[in-house]
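In this view, the complex is presented without one of its protein chains, the others remaining in place.
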Amino acid sequence: MRITAINPNTSRAFTDAVAAAAREAAGPGVEIVAVCPAPGQGPDAVESHNDEIAAARAVARLVQEDLASGGSDAYVVACFGDPGLDAARELVDVPVVGIAEAAMHLAAVAGRRFAIITTLSRTIGRAKDLLARYEFEKACAAVHGTEIPVLELERAGADAVAEVLAWCERAVRDDGADVIVLGCAGMAELTTTLRARLDVPVVDGVAAATGVALAMARAGIGTSKRQEYAAPPTREPAALADA
Amino acid sequence: MRITAINPNTSRAFTDAVAAAAREAAGPGVEIVAVCPAPGQGPDAVESHNDEIAAARAVARLVQEDLASGGSDAYVVACFGDPGLDAARELVDVPVVGIAEAAMHLAAVAGRRFAIITTLSRTIGRAKDLLARYEFEKACAAVHGTEIPVLELERAGADAVAEVLAWCERAVRDDGADVIVLGCAGMAELTTTLRARLDVPVVDGVAAATGVALAMARAGIGTSKRQEYAAPPTREPAALADA
Amino acid sequence: MRITAINPNTSRAFTDAVAAAAREAAGPGVEIVAVCPAPGQGPDAVESHNDEIAAARAVARLVQEDLASGGSDAYVVACFGDPGLDAARELVDVPVVGIAEAAMHLAAVAGRRFAIITTLSRTIGRAKDLLARYEFEKACAAVHGTEIPVLELERAGADAVAEVLAWCERAVRDDGADVIVLGCAGMAELTTTLRARLDVPVVDGVAAATGVALAMARAGIGTSKRQEYAAPPTREPAALADA
Amino acid sequence: MRITAINPNTSRAFTDAVAAAAREAAGPGVEIVAVCPAPGQGPDAVESHNDEIAAARAVARLVQEDLASGGSDAYVVACFGDPGLDAARELVDVPVVGIAEAAMHLAAVAGRRFAIITTLSRTIGRAKDLLARYEFEKACAAVHGTEIPVLELERAGADAVAEVLAWCERAVRDDGADVIVLGCAGMAELTTTLRARLDVPVVDGVAAATGVALAMARAGIGTSKRQEYAAPPTREPAALADA
Amino acid sequence: MRITAINPNTSRAFTDAVAAAAREAAGPGVEIVAVCPAPGQGPDAVESHNDEIAAARAVARLVQEDLASGGSDAYVVACFGDPGLDAARELVDVPVVGIAEAAMHLAAVAGRRFAIITTLSRTIGRAKDLLARYEFEKACAAVHGTEIPVLELERAGADAVAEVLAWCERAVRDDGADVIVLGCAGMAELTTTLRARLDVPVVDGVAAATGVALAMARAGIGTSKRQEYAAPPTREPAALADA
Partner (left out) sequence: MRITAINPNTSRAFTDAVAAAAREAAGPGVEIVAVCPAPGQGPDAVESHNDEIAAARAVARLVQEDLASGGSDAYVVACFGDPGLDAARELVDVPVVGIAEAAMHLAAVAGRRFAIITTLSRTIGRAKDLLARYEFEKACAAVHGTEIPVLELERAGADAVAEVLAWCERAVRDDGADVIVLGCAGMAELTTTLRARLDVPVVDGVAAATGVALAMARAGIGTSKRQEYAAPPTREPAALADA
């Protein structure tokens, strides 16, 4: 069983952290491969709708590359905006799971209502689009931006942890959340620390998506190839053109 | 890692089938225990709201019994009405996953819209309540009753298979479903046959719930114990009284 | 015209209060009978999902008992979680009305948005499930828990009244509610006091359900026996088994 | 206890039928008064948005007239578009109940999903606006127009009955409705005939609204006078001006 | 290209302000005509549901009068409750656009979520009905009443401007609105002042509706005359009767 986790930004350190979180969640008998775009082939970080286009393109290309070298049993898209998820599904018939998607699904099982604590407030619109797409609008008590940029999470010291923790506590106390969802792949490393300080479940998307992808692969549930996610028309898939 | 699957009806054959489906979906390193109520301690089958009360009571009691003998890392409620799910969550802090719930979550990842093919039409109301509770109303293209009673599924011959298959095909063709959800734990054994005949993913709830429970347990995501699912008030939990 | 009000907890004082509230709301020409489970045959109070299972079972049994002695023209389920409502509907063809259900219906006619003031916050999840089931999510401005346990309401002195009143005032002022719904049958006795202090309608579920049940019975509107609420399959209805 | 039923069209025969249906539903101890606008003071029938404006104006004026002669304990607006309902609520502090509103509320208690069988298809838009306003969109399985004009219902012979019946049967069979709502006050006289032929509850709005109004009046639940339904500003209420 | 803007209240100064705002938004090649009811033929202001009936009647009559003198290429209903909009649509086959409707549509294009700042809080119910009718419930972050009566807006000095501005700022800061919608035709004159003080788009309904009406007329999109908005039945349209 091989799961490929795709980090659509170009940070190698970020990719290593994704690999570690996925491996911890996978259990025995699963090979985790984590990939990211080469420098200049994807965004440095995904913090805007423009970044997201670049991220989506990187995801589609990396799936294509993985297919060229044999393919995997499932794919995880390790960016909380789930960029390129639909495009990736057109390219394979195995499960493709986004970390926002998976985090929301498991958080909805863990309690009544979750809160998403994310990086910049400007990404809240995208989070709300995903909540609508996946139908978790009632299950979501709140989405809060900490205003900590994605790339600062990596080098986040005690201040960033305190800031994220304060938002989590506020969501539990004031918004009535009984589960916390971390709204960025770069927050995976904070999970343990936050759990120690909070009395509600904390969901990291990378671990969640790895588990969901594995659950689907083992239960024989792939991506439906009927209509929407069928292979693209025979014209050369444009997202993969060289330009 | 130990997962206890609870079949709330009293059929031992049914329970064995649940165990087999759960084991196949669990992968290495997981112990699956399947339990059911003793004769007279639960319903023969769950086909009415009255049955569901008895099923919910059986689920709460079986969780309590499992706790008394050490407890498990996660629980699966193996009946498509998810009876007693909320009550079970009050009793433990590990994941408790219903098979309707899990099937809907994974089906929503596998495609755009799923159809539920179930047993008696009289249970469609309950299925719709669950679709609302878990927020999958847009993701669900249709719910169809085959009018095959639960206990006849076990001894289902070619006729029953043909009937279920016909409903699946109709849902794909007429309702626009691109994923099929089997709406009864007793249909698990049909999954392989149906997959061979259909060109869309087929989701069996027992396999789905096992995978989701495992994903949660490995990702460190338990049941939130804040407010709603906290341990019941210290008065003796009434559902467990002897009467 | 005979209406049977079912209090699913074992408190006789509670049952007497339900009878009084129902009688006051029924008007001339109506016989009100109020019943509750014998000690050990139901929960002391309904404050958890586990309690609710026991309450549902008590409701189904008490309907069955009433049928054995001739039946009634309508039934009221006098517990704000509406436990066993669907099961009771399977057993009869006359109206069966829950107090949460009826309170929400009449509150929606009385104003634009109501607030529910209830006992323990842990029951808010159940209230939200009912708001979704009955489709009053937009009509409900807020649900607040006072944290006063059900059985303390009976012996509630001035402190409890002041606490409930403060929550009502807050809901009107801060949540924009223009109608108050009392979220527990045990609050019926507070209705007069609260009305004297508030300038918005106050809805007690027992009175509301009695009126709705009577309206239906007189207008010739029973419970639909098509499919969902048809009599359960001929296997012995499991909820009523001795075990 | 006095309930005034307002028929906003100018047909005296129609008004008499409303009175009869209301009286039958009210039970002992209730005085029913039925009023309608004088010729030229209201529409002949309510079959368009233009008619509805005239109907709304007639309702407001008739409430004003009733207040001038002492007022009533509750009002029923006996036209399925519920014209002038909000305006009437501004004028009184007792319950004001529309027949569409009440029919939907009681139908939702009687079963899982109702179908509305109405007169002209051009009124379906208004029915859908009311379903949204009262939040019964999921509870409504279908709205069908029979294309029988309102005033022809009065003199409806066997043909009209057969047509309405055919639509009811279709709604039960094809739309999955388990309750029928008659979408015009003029259909009240068909209720008995339809019930004899159908195996699901049939809800007539006039009977339903009478029962709901009575339930509210007896339970002490009036119209909230906070903000929206407070008495209009002291400028002369424009709807009542002579022009 | 001729657009008739209908102010349903009897204020001539208000009507002149509507004309000015519409003209500024129309661009070259468009004739703007602004009309209002004669004194006594409509409400002084629209601040209640009773006023709204009178306003709806005035709108239907003014459309009828305009048709008698040749008709227009599009109509704008210049009152934020969009009174008589559906009735006007029955009378013509060209576009009829309400200012609440148009403001909501353009605000939804301008940003993620808008807030409506209106006059009296008692009109918020009507605004919410329109948000539901036009499906902008998620796009609307908040509706706030300033409690400034409609007719005081005309003579509004610095105090009123400061009050409206304070509510706009609060909506942006506390409700997360990124667009402001002015909830009264009488606020059109404040638009420039508010824009100078706020860093988000400010939408005046009169300008918005003029632009939408023009866009429809030029794109050849009229009012659908199929069923709902077809000409009323041949009985004399009741809203236009003399009484």
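Just so it is clear, A, B, C, D and E label the chains in written order, and each chain counts residues from 1 on its own.
In this text, contacts are C-beta pairs under 8 Å (C-beta built on N, C-alpha and C of every residue); 3 or more make two chains touch, one makes a residue touch a chain.
Nothing here was measured: the structure is a model prediction, and the numbers come from that model.
Undergrad: Which residue, A:P43, A:P95, A:G111 or A:G211, contacts the hidden chain when the whole complex is considered?
TA: Answer from the full complex: A:P43 touches the omitted chain.
Undergrad: Please identify, in ascending order, the residues of chain A that touch the omitted chain?
TA: Against the missing chain, chain A presents residues 40-57, 60, 84, 86-87, 89-91, 120-125, 129, 132-133, 149, 227-228, 230, 232-233, 235, 237-243.
Undergrad: In the whole complex, what residues of chain E lie against the chain that is missing from view?
TA: 1, 24-30, 95, 97, 101-102, 105-112, 134-139, 172, 178-179, 191, 195, 199-204, 207-208, 210-212, 214-216, 218-229
The working rule: only the chains that are shown with their structure count from here on.
Undergrad: Please decide if copies chain C and chain D contact each other with the same set of residue positions, more than half shared, or with different positions, and reply same or different.
TA: On the two sides of the chain D and chain C interface, the residue numbers are mostly the same, over half being shared.
Undergrad: List, in ascending order, every residue of chain B touching at least 2 other chains.
TA: Only 125, 132, 137, 227-228 qualify.
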